[in-house]
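Sharing a structure, written as structure tokens. Questions coming.
Other chains dropped; remaining ones untouched in position.
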Amino acid sequence: MARNNRGVAELRPISFEPNVMKHPEGSCLVKFGDTHVMCTASVEEKVPVFLRNKGQGWITAEYSMLPRATNTRTERESAKGRLTGRTQEIQRLVGRALRSAVNLKSLGERQIHIDCDVIQADGGTRTASICGGYVALALACKKLMAQHTIRQPPLLDSVAAVSCGIVGSVALVDLDYEEDSNAYVDANFVMTGVGKLIEVQATGEGGAFTSDQMNNLLLMASTGIKEITRKQIEALSMF
Amino acid sequence: MARNNRGVAELRPISFEPNVMKHPEGSCLVKFGDTHVMCTASVEEKVPVFLRNKGQGWITAEYSMLPRATNTRTERESAKGRLTGRTQEIQRLVGRALRSAVNLKSLGERQIHIDCDVIQADGGTRTASICGGYVALALACKKLMAQHTIRQPPLLDSVAAVSCGIVGSVALVDLDYEEDSNAYVDANFVMTGVGKLIEVQATGEGGAFTSDQMNNLLLMASTGIKEITRKQIEALSMF
Amino acid sequence: MARNNRGVAELRPISFEPNVMKHPEGSCLVKFGDTHVMCTASVEEKVPVFLRNKGQGWITAEYSMLPRATNTRTERESAKGRLTGRTQEIQRLVGRALRSAVNLKSLGERQIHIDCDVIQADGGTRTASICGGYVALALACKKLMAQHTIRQPPLLDSVAAVSCGIVGSVALVDLDYEEDSNAYVDANFVMTGVGKLIEVQATGEGGAFTSDQMNNLLLMASTGIKEITRKQIEALSMF
């Protein structure tokens, strides 16, 4: 299987550029090959209504793509006046994934907004958003600790994610857009730094699949996520 | 583990009432315990714009809850003027699940709308919607065949779904609302009649989980879905 | 005039099934022939902004149809993002009709939401909603009294409604969809249990009409509403 000289279990070139933005409390430009996502973490000194006076914080995520991040131009959701189902699904996933890594009590009554804006898209934007969003979040938490705004480190473990899929009869990790478009089974895995699962989503786009195929994808994801975790730690070690 | 006298691997009382509605091409009132969903299948003699003149059909799903299906009244999405992320996520899931069971070419250039309206909710409304939606869809397909509108049976296999979860340290199948609210891990499985996977979604609501726990849930779901499939076949055999 | 074996002044088979729902404070599944409406009453412990601190309660109504309640599928108002004029007109009518039967001061500063969801439609859904809505409301009031939440019975009288119309040159009561579609004059009457008027709406769909025709319809409605009132009382007597 020729894959632009990549092995089936090989990730694309990955990089995390921490604190690239002037204004946010934390930020990270994450690249998985030609997929580039700008992730920022913004601290707000109040929580959503449903959490008021409960002595805990909250993490929420928003996701968007520049109109020409994609091969053909996509109409802006602001012009349409509403979010698509896909966008809502992704922001719910990213928020859920990052919240699972945080002790919300340690945050105090404040909210961290994670904004994931896809500058350029080539498959795997939601998993890249989780990976880069984690780095932005960790940087914002470090800042809050350094300012003594919070006393206890709120992060329980790191969080990373990767896509897997079956194209033809071959299982692949970290699919680019073309591979993803041809995948028979399409899966996303979110895991912690110690290798436990946070979220599993697998869909038979082209038909049904077996438990064995499912387990195979899970193993591949596990290996890929270990490597991504190393790069996240490396990026964070600069600050 | 006392569970209202249910075993951990035992489903709630389940029933499918086929063709309960006067107007639709197919309909099914499905009950999983106190969760009741009215599913209808409506045939429309045209396809969405993106499929025009491609010689195939389409299946789409919509999901809604009566405002007082739930314990406290939920504001109508029509009054709010937009669908919540949860609703969009569910209707995308139901549509994807049912499409995977259909040979869209056999349908011809027509669309079947599956409407899932939750009359009463007590956990598991999305999986009940898939199960009942399949029965409504199958009835509509039978009608199209009986009228000679289509010539080839479009259904490739049956489709059913069930929720699983870990409450405390115990894995349970077909969770009711209270169990679901306390679940540490929450999962939904969609499978075909022959036992292959169509969709897997598992989330660590209360923290991370292991591959072994994941596999355990998958096994439980598999057993439950076999029983549901039998009941679907039974309901359809009346028509 | 053959009318599916019904006389011109004869109602369709009518039934009220009280408290059919698990969650609401009051509920009633009302059937006028093939028109089936699920009515629920939900008590909320606060009033709308314009009534705050005025020492009185409020009754409000919402109305919706399942997409396939009708012969051809109707697009959901939640998907359209706005309520149609017809829906708003009906919910205003139902709310006004039920409020007229209630001593709002006795309710205290709480609001009762009446939700009328048409499961199946065959003409007369707005008048059925008023009739079933009244039963749900009365059940919720009984519950509030039984719990000693309120001390004075808030209901002043019962409320019922029926449609009348002129088809060809014949005046009919309780029109089904086909009759309604052919009606020259279309009217709805809302009355109290003692036979006084709450609301009169008459429209010459096919041209103008005389005062005598108007009075004739009013008389027919009066007789029909007496019978409906008896059935409401009967249904409420179970609780």
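All chains are identified by letter, namely A, B and C, in their written order; residue positions are counted from 1 within each chain.
Keep this in mind: contacts are C-beta pairs under 8 Å (C-beta built on N, C-alpha and C of every residue); 3 or more make two chains touch, one makes a residue touch a chain.
In this text, all values refer to a predicted model and were calculated from it rather than measured experimentally.
The complex is a homo-oligomer: 3 chains are shown here, and the full assembly described by the structure file contains 6 identical copies.
Keep this in mind: only the chains that are shown with their structure count from here on.
Core chain by CA centroid proximity to the global CA centroid: B. Averaged C-alpha coordinates put the centre of chain A at 51 Å from the centre of chain C.
For the pair chain B and chain C, the distance between C-alpha centroids works out to 33 Å.
Averaged Cα coordinates give chain A a centre that lies 28 Å from the centre of chain B. For chain B, the set of residues touching two or more other chains reads 82-83.
The residues of chain A lying in touch with chain B in their complex are 82-86, 88-89, 91-92, 96, 100, 157, 187, 191-192, 194, 196-204, 207-211, 214-215, 218. Within the complex formed with chain B, the chain C residues making contact are 21-24, 27, 34, 38, 40, 42, 44, 62, 64, 66-71, 73, 76-83, 87, 113, 115, 117, 119-120, 122.
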